[in-house]
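Encoded as structure tokens, here's the structure I'll be asking about.
Complex shown without one protein chain; remaining protein chains in place.
Here is subunit A:
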Amino acid sequence: MSAFAAVFVREWRLAAAGGGGPAGPAAFMLAALALVPLAIGPDPDILRAAAPGVIAFAALLASLQGAERLFGDDLSDGTLELYALSPVSLTALSVIKAGAYVSAVLWPAPLIGFVAAMAYGMDGPSAGALSLGLVLALPGLALVSGFAGALAAGVKRSGLLIALIAAPLQVPLLVFVAGAGRAALEGTGLAGANLMLAGAFSLAALALAPFGMAAALRGRLE
């Protein structure tokens, strides 16, 4: 097994088991989506119209839930030094971390999004478009969260810093995912374009964020 694969398998296992794995962000997203209707009232038209935005927003916040743990523990317990001196570069490690975060922790988000969309009164195809948007956006959300997590690793109250760094950078994903759901709901024909933009943002994040994460981690190690 190559070093890259060995680190991915380990990180996936640690992400899936440590800190509750997918349970934390999933519970957060479910709770948020269950509470919103209580706050804005039972009008089905309002709920249906609000659904794409509310669901995309809940997924964004859920993706920030585990960002603090992505690198914080590794920095304090010496694991990051081990990785920095291992055959796997910090850039590759950043890709691995984000990949493990998506596939072991954030994966329920599109499913929860789909169920919530149906519960909020969206039709099947629209709920599917929204859910697909979340699938395409998750890598981007994870990479941006990871970038913020790397910058804030080892900093006191890093949760606050992560939210302040990541939230503005995740705005395009929020807009495209919600836009895809809303366009499908209203039949404007722009759902496909929004989905492609969400995917494009994730690809751009994949091309850029790992280098930023590696630079941030190197700085935290000094």
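Going forward, a residue touches a chain if its C-beta (ideal position, glycine included) is under 8 Å from a C-beta of that chain, and two chains touch if they have at least 3 such contacts; residues count from 1.
One rule holds for everything that comes next: contacts and distances are computed from a predicted model.
> Given the options "Acetyl-CoA acetyltransferase", "Cytochrome c biogenesis ATP-binding export protein CcmA", "Potassium-transporting ATPase KdpC subunit" or "3-isopropylmalate dehydratase large subunit", which would UniProt use as the protein name of the unshown chain?
So, among "Acetyl-CoA acetyltransferase", "Cytochrome c biogenesis ATP-binding export protein CcmA", "Potassium-transporting ATPase KdpC subunit" or "3-isopropylmalate dehydratase large subunit", the name matching the hidden chain's UniProt entry is "Cytochrome c biogenesis ATP-binding export protein CcmA".
> Using the touch definition up top, pick the residue from A:A34, A:L82 or A:L111 that touches the left-out chain.
A:L82
> If you put the missing chain back, which residues of subunit A would it touch?
For subunit A, the residues touching the absent chain are 1, 3, 6-7, 9-10, 13-14, 17-18, 76-79, 81-82, 84-88, 221-222.
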